[in-house]
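Worksheet: the structure to be examined is printed underneath.
With one protein chain withheld, the remaining protein chains of the complex are depicted in position.
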Amino acid sequence: MQPWHRRLFFLRSIGGVSLACAVALAGGCGSGVAEGPGRPTLPGPKTFHHSFEQAPASLDPVQATNIYANHVVVNAYDTLFAYKYLARPYQLKPNLAEDWPEISPDLLTYRIRLKRGVRFQDDPCFPGGRGRELVAEDFVYSLKRQFDPQNRPQGGWFWQGRIVGIDAWKSAGSDYAQDIPGLRALDSHTLEIRLTRPYPQLLDTFAQGYSAVVPHEAVACYGRELGTHPVGSGPFKVVAYDTARVVFERHPGYRQEPVDLAAEGYDPVKQRYTGVERIAGRSPPFVDRLIIDFANDDASRWNSFTKGDEVQLSALPPERAEAVLASLNPVRLQPEYAEKYQAYSGPEAGFVFEVFNFDFPDFGYHPDPARERRNKALRCAIIKAFDWEARNASWYFGLATVFPGVIVPVVPEFDPALSRASVTRDVDGARRLLRDNGWTAANLPVLVYGQSAGVKQRMFYEQFRAELKQIGWPPEKVVLKQFATFGDLSRAWKESRLPIVAKGWGLDYPDAENTLQLFYGPNGSPGSNDANWHNVEFDRLYEQAAVMLPSPERTALYRRMNQLVIDDCVGMTGLARNRIYLWHRNVVAMPDREIVGGFWLKYVDVLPPGQSARPEGLGATG
Amino acid sequence: MDVLQFALRKLLAGVPLLVGVTLLSFTLMVYFGPDKTYELLGKNSTAAQIAEVRHELGYDRPFFVRYAEYLRELATLDFGHSDSTGAKVSTLLARSIPVSLALELPGFVLGNLLGLALALTAAFHRGRWPDKLIMGVAVVGMSVSFLIVIFAFQIWFCTSHGLNWFPVRGWSAAGPLDYLAHIAVPTLATVFVALGYNTRFYRAVIVEEMGRDHVRTARAFGTPPLRLLWRNILKNCAIPIVTRVMFTIPSIVIGGALLIETAFGIPGVGRVTYEAIISGDQPVLKAVVGLTASLFVLTLLVTDILYRAVDPRVSLQ
Amino acid sequence: MTAGMARNGDGVAVPATRRTSLWQTALAKFARDRAGLVGLTVVALYLLVAIGVWFGWWATEWADITGAKWAPVSAQHWFGTNIIGQDIFQRGLYSTATAFEVGLVVAVLVVVLGGLLGATSGFLAGSWVDEIVLWTMGVVDAVPFYLMVAAIAFALADYPYAMHVAMISTFWTTTGRFVRGEVIKLRGLEFVEAARALGVGQAAIVLRHVLPNTLHILLVQMTLCFVDAIKAEVVLSFLGLGVKDGMSWGLMISESTLEFLAGHFNNLVAASLLMFGLVYAFNMFADALQDALDPKRVA
Partner (left out) sequence: MAGVADEPLLSVRDLAIEFDTLDGPVRAVDGVSFDLRCGETVGLVGESGCGKTVTGLSLLRLVPEPPGRYAGGSIRFGGRELLALPEAELRALRGRDVAMVFQEPMTALNPVFTIGSQLTEVLRRHRGLGRREARVQALALLERVHIPEAARRLDEYPHQLSGGQRQRVMIAMALSCGPRLLVADEPTTALDVTTQAEVLAEIRRLQGELGMAMILVTHDLGVVAETCARAIVMYCGVIVETNATAALFAQPRHPYTLGLLQSVPRVRETRLAELPVIPGRVPDLRSLPPGCRFADRCPRVSERCRAEEPALTPIAGGGQVACHHPQP
């Protein structure tokens, strides 16, 4: 839980908003298997074979902590909201929710109606093995699971201190029989959520796998093994799962919702080449079988992709960029690849950055103000020595975007006009700064560079050490400390044991607040403010902006906060990767896993081998 | 009856070994092993949550309580659930051990048979060119790193840079062809690397046996070569061969082939174990290590009984 | 008995003559083994390279960025450069020193540990000391190698020599068993009995009389260990459990996995060839040494 939620707001009671629950009956549920117009008769099930670079640890929604787990979870389960398949910038849409919620004027009470006739997948855990209808109480139950320590939940921080009574429910022992005042099912298909303070990102959190709806029967039946045996109401049912792959089959009882391209935010100019027009008016999912391989080694994933009969869609390994791409922006393939593949490129929803830990008197705060000033010069010099462009060239083959500050390019608040001085290498400037502030090779402190195990991480260090050597930092004073597991590295961060923290952050929702909270003082270790940076003005602005709905005023506050981070030389930041996806021509897809998460998978269709989803007349490339 | 008695006595003698192995592995892998807490925390965590997770994982209990718990789990073969996926450890192992076996057995058998065949060829032409050629190549095989072999074979056999005959990764044993396609390259790599060692080992054993007096006696009585090979050489080499083969078994069954499984994306027990190590999944680790140790003790026993079967001089005392 | 004439001159001084004659014949045998000599020469060349690295004669810029990313082979960069522009040739040379450092440290300590424990347990065979040593060997051998090494590496967290400790604590059992067997044979011999009769202490007997007579085993074990250590380093470094500081062939090979896809194999080829050369030469040398030191072996 973030201390930062708690400090700002007092619990406010609101008057109930009476809502007329006009219940629309959902269309005929059950048996239908979408027979689209062009659906070919294939020998065997129609299969889409996808690949990830990492295996999810657990498929239990309460542990859907990374995009890999999230992809699987949102396809096996359902969430109240989802991101539109095609809209850019990203937009929410109701999913299990029948419509947008009714929100009280003080922004503290949300009333959400669920679709009728949504059924869980058939599973032995239900009486008779037949999936029952999903009701509002299931959502309440599922969210409670995030506050039951026995489940080892990882997503509770989204709602901790924000939903009325949820923390009290947990401290009282997480008894599912007890009610939570701020989280109630008014009837079988109506939810009411009451907040302690306005939470503009609430609906975004309901599009996360963390809030996916789990039937209590499955928990009773599988217990801890729910993590390998999902039972949800999503478009696909998991039939096999191990560390190498997950295999889904179409959920035959999935609700019939014909695709409305306009409602999904279709942009004919930019997206027509994908052939997604083919799915208009048909109800997903379109494939009988969905396979996702987990292969953490780019080479074997790429080999599998290019073989032709294995993986059909893969992120382009940056190493192949030079050989495959004719141009990056717009993304265009070399002719021999364009014959076989389609491509899409988009910025990641996240960034990588490295911050100094201000708990370390050698680099951050110091009782002696003069030393603290010298420390700032030290930090600024290191930032000037750091070569983001070299990092981009070496590791991302120039495919990444280097940007100043911590507001990432993918969010609407990003400021393209911001000065790039903080991400521009300046060896002379760095040397001058060191010299002017009395830093010499003899009195420079030892810099311990903590990283997780892995050769890439090691090379980051070597690159950094060589760059520092160029501003006169003795190489033996730059020490690598590799942690065997990510957990151990994470522990070192959370225990504030590393002077420099290099990490990546994936956005939970498309709002700059999600990255700015990384510098909010009360979020210091073990929270997400690994820099342990405390800036009074920043904290004040953050608290002010946190309850604001999106607006130009809020954007201005965000940008001011961003500048504060840059000005105090808090760290080297940042770089956002561009992901390039390639897929076989017979696959109809618009793959973008950023923000959209796994929601796009149910819209994927596969044509018989040899056919192309690309509309005629678009030319071979583009 | 005496076999049974012998077995019981051996099993009893295996208890200290079992205690030692479990204590060592528990101390190293579990007590000092990686900490799962910080992988189970959400993005933003508080000290209270950290304590909560540690309690859930049982890290806050004293060493010997945890060790005793481990022994109980080992005795009942109930290792609980994985800390990562929540899967039952027994399910996890029941799924991955057969995969590792199916993956490795062909290579193991082939590597030993081929090694034996080459060793025989070399030994029978001792000192002449076939011997020199085979032994020279064996040293080359021994000098190449397994990693390099895997990479080279993978690129050569499984990608469009080379022959592109086999799937580059994954696992399927749906049909015999499917199975063969998936094990072909891993098996080739395993055999390539093991062959050098096996050939040298078997040649040394055979050459030693060939120099024995009873071989000369047999030749002096006109025994034909194949019969000589079988009755005088192989039967008498049985002890070192059985030893070598038997002691590889625990590591095949439980250890799996970590490098092969990682490179080819095969969900065998080696990969499960390695992932358990790097993610600190202690229930899985405990199960793997405990089972390996038990299997090791069992192997010692079976090997001793086999010794008697292959060599009348060994008695069960 | 006529055979008596050959025994003339042999007295109680069995160990002395046995030893000298063993080493003398070994040297003579080795000097005639062409493959062994070539192997030794190549190993010596590698050692020279390593010494040069230790004294800073060459490969001093192995950590610097001296060129462009993936610069091709040229007069300036003999093996080209890597992904961040470091000179692969210099890194390969530098890794030679690491290989010797790992190989020597591990081999020497394994032999010391295995020799001492093996000799002690062999000399006291049947006693509780022997039981404990045997038990320890059994325990260590019962844990699969990579599991054990990984566990030790993790348990020792960021201790820079975790890998060495891991290898030593798993490798010593082989040497220990060999030495134990040999010592059990030796301790029945007359010179040991004689020393015991003269009231020489047990530790002194082991150190002065028994261990020196197992030197040929120790030497062979050391060469085998050296090779094993270098090969294990490659795999462990690939798994992220290896060399922490500096550069090694294993790190270069794992580095090369980042480059396969882009079609750059300089790191892989350089490290593989350099490593293969040393390991092959060392294997030839070890073979010749074994042949020379094994009284039973006839060329």
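Think of it as A, B and C in the order they're written, each chain with its own count starting at 1.
In this text, a residue touches a chain if its C-beta (ideal position, glycine included) is under 8 Å from a C-beta of that chain, and two chains touch if they have at least 3 such contacts.
All values derive from a computational prediction rather than experimental measurement.
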| item | value |
| --- | --- |
| Among B:S90, B:T223 or B:T243, the residue in touch with the chain that has been omitted | B:T223 |
| On chain B, residues whose C-beta touches the chain left out of the figure | 126-128, 212-214, 216-224, 231-232, 235-236, 238, 310-313 |
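Assume only the chains that are shown with their structure count from here on.
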| item | value |
| --- | --- |
| Per Cα centroids, the chain farthest from chain A | C |
| Inter-centroid spacing, chain C versus chain B (mean Cα positions, whole Å) | 24 |
| Rounded Å distance between chain A and chain B, as computed from the means of their C-alpha atoms | 40 |
| Centre-of-Cα separation between chain C and chain A, whole angstrom | 49 |
| Sequence positions of chain A contacting 2 or more other chains | 297, 453, 484-485, 488 |
| Where chain B touches two or more other chains, by residue | 34 |
| Residues on chain A engaged by chain B in the complex (per definition of touch) | 1-3, 57-60, 63, 65, 149-150, 152-157, 223-228, 242-245, 293-295, 297, 300-301, 303-304, 306-307, 310, 453, 484-488, 490-491, 494, 508, 517, 523, 526-528 |
| Chain C partner contacts - residues on chain A that touch it in the complex | 297-299, 302, 317, 319-320, 322-323, 390, 393-395, 453-456, 458-459, 462-463, 465-467, 469, 475, 480-485, 488 |
| Chain C residues touching chain B - in the complex, by the definition given at the top | 135-136, 138-148, 150-152, 154-155, 231, 234-235, 238-239, 253, 257, 260, 268, 272, 275-276, 279-280, 283-284, 287 |
